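To start, I am sharing the structure in question, which I have written as structure tokens.
Removed: one protein chain of the complex. Kept in place: all other protein chains.
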Amino acid sequence: MKGRLIKAYHGFGLPRLIISIFLLALIIVAAGTELRVAGLLSDALVRIGQNGIYVLAMVPSIQAGAGLNFGLPLGVIAGMVGVLVAMENSLLGFAGFAVALLVAIPLGVIAGYLYSLLLNRVAGQEMMVGTYVGFSVVAGMCIFWLMAPFRNPALIWPVGGQGLRVTLTLADTFGGTLNNFLSFKMFGFAVPTGLLLFYALLAFLLWLFLRSKPGVAMEVVGRNPRFAVASGLNINAYRSVGITLSTVLAAIGYVVYAQSFGFAQLYNGPLMTAFPAVAAVLIGGASTREAKVRHAIIGVVLFQTLLTVAMPVTNQLIEGNISEIARVIVSNGMILYALTRVTGGEQA
Amino acid sequence: MNQVKRIVSRNAVPILFAIVCLLGVYYAQMPGQFLLMVIVKRMARNSFLVLSLIIPVVAGMGLNFGIVLGALAGQIALILSTHWEWAGIGGLALTALLATPMAVLFGVLAGMVLNKAKGREMITGMVMGFFANGVYQFIFLFLVGTLIPFDNPALRISTSPGLRNTVNLSRLRGALDNIWTVQYGFTKIPIVTFLVIALLALAIWAFFKTKLGQDFRAVGQDRHISSVAGIQTDRNRVLAIVFSTVLAAWGQIIFLQNIGTLNTYNSHEQVGTFAIAALLIGGASVTRATIGQALTGAFLFHLLFVVSPSAGQAIFGSAQVGEYFRVFVAYGIIAISLALHAWRGKSLAKASMEEDVSA
Partner (left out) sequence: MSVPVLEMKKISKSFYGTQVLKDIDLKVNAGEIHCLVGENGAGKSTLMNILFGMSVITGTGGYGGDILINGSHVAFDSPKAAIGAGIGMVHQEFMLLPGFTVTENIKLNREVTKPNPFSKILGKKLETLDRKQMAVDSRTALDKLGMNIEEWVTVAGLPVGYLQFVEIAREIDKQNLQLLVLDEPTAVLTESEAEQFLAVVRRLAQTGISILFITHRLDEVMAVADNITILKDGELVRSGPTDSFTIAQIAELMVGRKIDTSGRIGIERTQEKKNKVLEIRDLRVDMPGERLRGIDLDVYEGEILGIGGLAGHGKIALANGIMGLYMSRGQVRYQGSEVSLNNPRKALDIAFVSEDRRGVGLVLEDSIANNIVLTSMQTQDKFLKPGPLKLKDQKQITAHALESIERFDIRCTGPDQIVRRLSGGNQQKVCIARAFTQNPRLFFVSEPTRGIDVGAKSRVLELIVELNRLGVTVVITSSELAELRSISDRIAIIYEGTLSGILPPDAPDVEYGLLMAGKSLEEVGVRERATN
């Protein structure tokens, strides 16, 4: 019995244990205080759906052997352009959402493919190169947003007539469209059905892909490239598939995020998007070399619930907005833990 | 002619940036005196930090993205010294002394973590920096004044927890710079500061002539061979990070005494990125960094930094573009260097293959 407990402990992982216990404690405290647990729960559901796709995006990148996708901002920016096109044309509701996706996805494919060409040449240093390529592109896009050919007065600076503003609202276009679709209230908390259904759909499609012949091939390439070569697989091609898929998911993820959050934050907004997503998939049980769809789901549920519940609870004890800092500490702490583990087969 | 070709190809990056800077200077149309003044000021306050990056590169730890930890140690010391109202050069020296044990501790921790992530030092250092920053913010934004009693009106706002956003370093401002200055037109050259920088450069140069320095160089080239030869590679790596962290702490103190105000939560944020970008612009790489490259890079980077907004205004009609451009350059040069580093590793292996197969 003791042996099995120890085995289960190792399988679960110390950080996940800590976070789960912490979360449980917070929920208990929350229930004990004056806070509306129901309200917290609906917030958590929204945040899960809102951020979940970013975490899904990590899975194909890891499985293809390219590690954690720190270059997520590339896909996010593709999504941003899609959202902006829809907003520029003042498209409402599902029309706006659909057009945003229609623009974002092809852009995501192009960006992802180009990015994969780069990553294929830097095997072993993908995470570091990806981070700074992501940062560079975000900084470069800042220049683009300033000079872009957008004309809709709702988007641009009133003075000067050119250049997008920093924060744009989606309230009058397609903000909330997906969230409110088929949504309902239950026991006092609201369920954003459309959002969660869409997330579930994407998770299912990803899962399906990983069970298909190309998906299996991609996983083999990630797990043992030399075996893959001996089995006649083109390593670079499958890595590209994984990285491109990851980028496209990030693009879609942004469109969903923007409509849920209600605001588009340009310029330095996407800079650190990758980090919480990376942390979430790690919390869910993935490693730098292995990730399953269920890891992404468990991770985002744990992580986002933790953040949602943590803030109002800690507000009772310590004044101030601790949510952002908590996110930074938890995310980076988790990533640090994952980076310092020597997984089997890695050289010193 | 061949000689010239070789010099150009070996120093391609700084030469390229020199050209870009010249263009920037031309378009910015800033008065020469003003430019000189700003550059001297920036070199004085940033060179120390850039120099502190050299040792880890030589020791094989790559670019020390965790330099932020040293900056934090320096800042904590400054917060305390402001609280205790230390002043003048004596106060500054004491502050540096106060920062040192903290920096050593941070360096040891960082070095140990990095030893557990061999082959991934840079990204681990980067994440460590973010993590440390988060903890720092947590302590100084929330715990100070609440769980940690601290009641200094100069540092705290009584109504909310944590330290103020900006702390005035009036007693220490210019403590190093102003000891001896030479006026040249509009420019006030802080001689002692530059002497300190020169001293550091000298110390680094001399260090690599010692046994320990030689050991660092060996470990930087090949951990396995060094270890077989009996060198304690893990210990040396930690030591390299400790040196870098302590120097970063002192460097941050020098930086802040020049600026005169401490942005409690932001001053250190871009420390890593800008210092590393500067080093790389000077022609350094992940595996090779010299004093000349550090100083050249610091000069070029800050020159570009200064002229970008005005050049942007002149070329694109928007100073903002210039500002974004310089950030883009910083990130971009790092991305390129990292990519080249990874690619070179692979292509070296490939090259040796091809020449043997044809043998």
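Note that the chains take the letters A and B in the order they are written out, and that residue 1 is the start of every chain.
Definition applied: a residue touches a chain if its C-beta (ideal position, glycine included) is under 8 Å from a C-beta of that chain, and two chains touch if they have at least 3 such contacts.
Everything numeric here is computed off the predicted structure, so don't read it as measured data.
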item	value
Options A:Leu233, A:Met272 or A:Ala326, residue touching the unrepresented chain	A:Leu233
Absent chain, residues of chain A that touch it	208, 211-214, 216-217, 220, 223-224, 226-227, 229-235, 290, 344-345
Interface residues of chain B (partner: the chain not displayed)	206-207, 209-212, 214-215, 217-218, 221-222, 225-226, 228-231, 353-354, 356-359
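Quick note on the criterion: only the chains that are shown with their structure count from here on.
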item	value
Averaged-CA centre spacing for the pair chain B and chain A, given as whole angstrom	31
Residues of chain B touching chain A in the complex	113, 116-120, 122-124, 126-128, 130-131, 133-135, 137-138, 141-143, 146-147, 160-162, 223, 316, 318, 320-321, 324-325, 327-328, 330-332, 334-335, 338-339, 341-343, 345-346
Residues of chain A defined as touching chain B within the complex	70, 118, 121-125, 127-129, 131-133, 135-136, 138-140, 142-143, 146-147, 163, 275, 318-320, 322, 325, 328-329, 331-333, 335-336, 339-340, 342, 346-348
